[in-house]
Structure formats: C-alpha cells, structure tokens
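Then we have chain A:
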Amino acid sequence: MKEKVLEVSSLKVSYKSKGGIATAVDNVWFSLIYGDVLGIFGESGCGKSSIARAIVRLLAPNGKIEDGKVLYKNDNLLEIPEHRLREIRGKNISFILQNPLNSFDPIMNIENHFFETLSAHFKVGKEQARESAVEMLRRVHLSAPYKRILQYPFEMSGGMLQRIMIALALINKPEIIIADEPTTALDVTTQSGILVEMQRLNREYNVSFILISHDIVVINQISNKILVMYAGKCIEYGEKSHVIEKTLHPYTKDLIKCIPRIDVDYSQSRLNTIAGQPPDLRDLPKGCSYNPRCSFAKSICFKERPLLQEVEKDHWVSCFLYS
Partner candidate 1 sequence: MVEGMDTSKYIDKNFKRRKLFGPYRLISKGLSKKVSVLIAIFIIAVIIIPILFAPFLGIQDPTLQGLEKINTPPFWMDGGSREHILGTDFLGRDLLSRILYGGRNSLIIAGGALIISLSFGTLLGTISGHFGGKIDTIIQRLIELQIAFPFIILALAILTVFPIKITTLIFVLFLSTWAAYARTFRGIVLVETKKLYILGAKAIGEPEIVIIFKYLLRNIIPTILVLASVDLAFLITMEAAISFVGLGIQPPAPSWGNIIGEGKKYIDIAWWIPTMPGIFLILLTFGLNLLSDSLEK
Partner candidate 2 sequence: MTKYIFKRILYGIVTIFIVLTIAFLILHIIPGDPVKALTGIFLTEEAYQRMRETFGLNDPLMIQYLNYIKGIVTGHLGHSLRQKQPVTILLIQYLPNTIKLVAFTLLIAVVSSILLGVASYKKKGTFIDRIILFFTMTFQSLPNFWLGVIFILFFAVELKILPPLGSKGFKTIIMPSFALALGLIPVLVRFIRYKIGEIMMEEFVLSLRSRGIRENIIIYKHVLKNITIPLITIISQQLGNLLAGAFIIERVFNYKGIGFLGIMAATDRDYPLLQGIVVFVAIIFISINIITDIFYTFIDPRVKYTR
C-alpha cells in the first residue's frame, strides 16, 4: 500500500527550564507509509525523543507542543480529545521505551501486564489474555513463555524484558510502533537480535516503525527512510540508500565517517570524531545551527537558516551548499 498512515507537519516542541526555553523540535515534518521503517537519527539532546512523545501527547510536564499537525489516518492527534487519544495509544500506535528494566510495574507480573494492556482496549477474559500473551511471546522468540508470564520484571534480563516490551506493544495489533532507543540499554548481541525481530515483524505483519536512535549503525540496519536531526531541526531526510550513500549534509557526512570500520587498522590511525559539541538548545547560534562545527561553512551560514529542499527525488536537505 502506498497509503500514508502518519503525516507529521510543522511540529514544534519546546521545554521550559531554569536556563530558558529550549526549542527541542523546530518545524519538523515527515510522513510514514504503511510498512515504512523510519529511522530518526541524532545525537543526544537533539530532540528526537521529543518528536516521538509529541506524536502521542506524552511530553514531560515542562514540555509544550507549540505548533504542528500529526495526521493519523484522518485525525489530528494533537487536537483530538484525550479519551480518543487514549484509545489510539496502545492499540493503533504503540511505544517501546529505552530502558526495559524501568518500563514495568515492579510489583505486577508479566501476565497481568498483558491482561491490563488488552483489557484497556478490548473485552477479554483472563484465559484469553494469557493465551494471547503466550502466543505473542513466542513470536518475539522469548523462551519458556508459560514460565515467563508468571514471573516478575526483576527476575529477568534486559534483553528478555525488551522482547516482552515488544510483545506488549504488538499485542493489540498496532499499525505503528515507535521505538525510542530500544537497543541502547542492551548489549550488542541482544541488540542485534531485537533489531532482527523488529525487521521480521515489519515484513511479516506490515507494522510501520519509527525507530529513534543515536547509533547510525542501528538505524542503517533496518530503516528504509532516514531523518537526521540536529539541534532540534531536521537537516536531512530521505530514502535510506540516498542518505547513506549519496549523503548531502556535512553533518551526516561527518557522522558516517565516524563509524568504526572493520577494515581499518586503528593502531595506525585514529577514530574520527566531529570537533565541538552540539549546541545548547536554549541558546542556538545564529544562522545554521551546525556552523561552529561545519567544515564547509560560508558567510551566509552564519546569517540565515537554510530551509529543507528536495535536492533529488525523495531526498531533502537543509544546507546552503545546495541552494
């Protein structure tokens, strides 16, 4: 289906803090077709998590959605009443959070987590819920599901819990799963397993994903679309192959250069880094936010902000090199 399931436009999110007001998301837009895996990539603090939270209106208390539209099918999620949004959360759009160890009620067993998630949206009996849970746990390749559902979260490892989180996110058969740094808290092997799982679910059940990560390797592994964030703004967006192979924005290029390569002998050379730090969102530089660290910065970059432009089909960038 080439139908759009989610369309985000002009999204603007800010946070109030002691040091001032931070614009975490500044005029970001993107769309999701059924079956897409959109990888939102950026360094810590660039606003990518805020996008995810804003979509379902679950921002922290000091955060505010200043502007934007989030069209899910025909509803603007930013405007529909709370009870309708609650129906959508957990049923049509699900979340997977970063730290699986903290995402469960510590004094409730797994079975009850499932029962609760199911009964929030459907009428189910306990038996039915149990069977669905076991079925789902099998699908995410969690061993000994009947044993697991009776256990408590503290009895299991991060990898297992993350699989359970995925199962919980899937149990109501959502169309979109938003995964916010799903592998950051896990070791590399488990990480790989989880990503493979997500890929499989995407292909077999046509679930769309929004995958948020600061690890370009993770993004590269399973996304088909990439959105690169810097200092709250989208600086590059497009099909994965375009963004990775025909990289446009200096920041993205620098980032890809930083990925350790297996064929390089690092005893002779050094790992690449990008000099400098991402700016404080409360105090952004004038002009293009990347100008302090950009090797291609021209005088206009310090005066005006570049807009997103479609440089080739399905490949957008905001940089004065291309306009």
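Please note the rule applied: a contact is a pair of C-beta atoms (placed from the backbone, for glycine too) under 8 Å apart; a residue touches a chain by one contact, two chains touch by 3 or more; residues count from 1.
Inclusion criterion for the candidates: all candidates are chains of the complex that A comes from, given by their letters.
This structure is a prediction, so every number in the text was calculated from the model and none was measured.
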(Q) Judged by that same contact rule, which candidate in 1 or 2 sits against chain A in the complex? (A) 2
Q | chain A residues touching candidate 2 - in the complex, by the definition given at the top | A | 56, 58, 86-91, 94-95, 97, 99, 101-108, 116-117, 120-121, 152-155, 165, 168-169
